[in-house]
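All protein chains of the complex are present and in place, except for one that has been dropped.
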Amino acid sequence: MTLRSEPAATASFYGRTGKYRWIIAEWMMSTDHKRIGVMYLMALLSFFSVGVVLGFTIRLSLLSPGWLMSQQTYNEFFTLHGVIQIFLFIIPGIPVAFGNIFLPILIGAQDVAFPRINRLSWWLYVTGAILVLLSVFVKGSPPDTGWTFYAPYSVQTPANVSIAVMGVFVLGFSSILTGLNFVTTIHRMRAPGMGWFRMPAFPWTLYATGWVQMLATPVLAITLLFIFLGRFFGVGFFDPTKGGDPILYEHLFWMYSHPAVYIMVLPAMGIISEIVPVFSRRALFGYAAVCMSALGIAVVGYAVWGHHMFTSGMSDTARVIFSFVSFLVAVPSGVKIFNWVSTLYKGSIEVDAPLLFALSFIFLFSIGGLTGLIIGALAPNLHLHGTYFIVGHFHYVMFGGAGFSIIAGLHYWFPKITGRMYSEKFAKIGWLNLFVGFNILYFSMFILGFQGMPRRYFDYPSQYHTNHVISTMGSWFLAIGLIIIFANLIRSIFKGEKAPANPWGGKTLEWTIPSPPSHGNFDKMPVITRGAYPYEEEAR
Amino acid sequence: MEEKYAKDHAVATSTYTAVWLALLILLAGTIAVAKLRLLAQFSVLGSLLIASAKTGLVLAFFMHLKYEGRFLKAMLTVAVAALTLLIGLTFVDVWLR
Partner (left out) sequence: MGKKMGMWFFLFTEILFFGGMFLLYSIYRYKYSQDFHSGAAEENIILGTINTVILLTSSLTIALSIAAVKKGKNIPSSLLQGATILMGVTFLVIKYFEWTAKINIGIYPDSPVLLKLAKGEILFFGLYYVMTGLHGLHVLVGVVVISFMLHFTRRETINRDNYARLENTGLYWHFVDIVWIYLYPLFYLIT
């Protein structure tokens, strides 16, 4: 995406550098964190759209048992929906888009620590995405295992699991390198005067996330390799006939995939921590606690993976431990929620789109988190595991949480990235559709799950029919909302009012430079003399 | 803002050689423990301890960890602790089924 209408004088980072003859080469070969971030953002949103269409179709097929697609096709649909939304959209998600564009700027740096590794991360992402999508189109059938690739089925199924798993492996490597890059950047490249506790909250969450990316993703890598080796060489680590234990697959898989949800949500929380102070004109309440809670979530979240396996056959002791630690992780999460609400209290509140989506995050993530406590408790879990209750829970935290945060960030930083303002009116109309549709779509799933409707089923007995219809209708409102929101943003890129450097009155470093930023970020290196949210001084 | 790191410490050739000899002696030790069944049912633990001693020497001297800052040592501890947690909690499942 290039803004050719930009006058040469602003020399924004979109302008030609003259290094390559072809503009696509200039971008694909770029090591500029802002360009890499923008390319990632375009890719992410494209894959998100594909994932939404898949989800929309799944809901359509559930209007009436088995009317639209066969069982096999249904399995392929929800597998692809999960793999795309999780591995191509929400795990790379905020770090590769907003992290790349804004982390160096927020800490006063010119770029990340390893710009060429950053470029490698981008190339690996593209490669991994292509491999995953190839699994749908090459000879054979698309994967039908669910995004969780459980053994032994994933080792035995004739579907194109090997390519898909290779793709996810490559995507994982991309993620590891991004985490490594960001952690090093935060350690080594903060501007003079920016001690750890003058750094804004968003980089703190990127730091915690970076450690999780480095210490959890490799476990997924080796697990996927085991599937691959099982399919090609008959290595049967999870095959009972060869002495293997399928539950060990689940252990290894969730050892990554639980921390992965914190990769998804920690940066999302970081964005909320940036938006709430700006739109309430108040310093982030309990800033130090908010920052440390990011580390707390990362650490505790590393030890809860077994709560995905309560009905799989683990020992009672293990189940009790995992349940207990799962409850513990709610504590640092709660710290953040309480501090955001306290920041809003007695603030001078402007409910512009960024704050609207941020408030939605707080509400929707809380519902997701509370339902997480329900299924984190052992006794309810026995009934609710494998039902729509789970589907509702994770959509509330992943979509209502991280997804809404991405939309919030898109609106918050839209002026800075594009140099234009979006239409507030359409943002709010889109929000209303999205929010109402979201809750109808997913809240009905809690009821369905409670009533016993299993997940990943392409048909169902008639007693579940009404709630399925309600849920599907919710998906239609949600889709309309998303269309309005994205149409607004896309249109505003070309027709929006020119944006000033600081349309929101923010106090972090990105608002001190032009919209969009120039190639080198800062004219001269900033020297930091105060904390990140000095709103109280302004109030006096 | 740079963090404080140890100046690049020059390690003498004699130190490196001494470490290498120590590693070979520990290798002999681990074979002895295994072959002579010196520690009976603790042989696994014994092997792992000796292996960890060798690892410690490689880390401290060959990889210069002894001369690096606290942060790096702390982070290595975190990584190893993470792996220990993963293996440990999995054992809590398998062992107590």
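As written, the chains take the letters A and B, and residue 1 is the first residue of each chain.
In this section, contacts are C-beta pairs under 8 Å (C-beta built on N, C-alpha and C of every residue); 3 or more make two chains touch, one makes a residue touch a chain.
Computed from a prediction, not measured in an experiment: that's the story for all the values here.
Of the candidate positions A:Y20, A:F56 or A:F114, contact with the hidden chain is made by A:F114. In the complete complex, the residue from A:L229, A:I349, A:I374 or A:M421 that touches the missing chain is A:L229.
Although one chain is not drawn, its touching partners on chain A can still be listed: residues 113-114, 117, 176, 180-181, 183-184, 187-188, 214-219, 221-223, 225-226, 229, 233-237, 242-245, 248, 252, 255. Touching residues on chain B toward the chain that is not drawn are 5, 8, 10-11, 13, 16-17, 19-20, 23-24, 27, 30-31, 34-35, 37, 43-44, 47-48, 50-51, 54-55, 58-59, 61-63, 72, 75-76, 79-80, 82-83, 86-87, 90-91, 94-95.
Note that in this section only the chains that are shown with their structure count from here on.
For the pair chain A and chain B, the distance between C-alpha centroids works out to 37 Å. Those residues of chain A that touch chain B in the shared complex are 187-188, 190-195, 211, 215, 219, 245, 247-248, 251, 255, 302-303, 306, 313-318, 321-322.
Those residues of chain B that touch chain A in the complex are listed here as 1-3, 71, 78-79, 82, 85-86, 89-90, 92-97.
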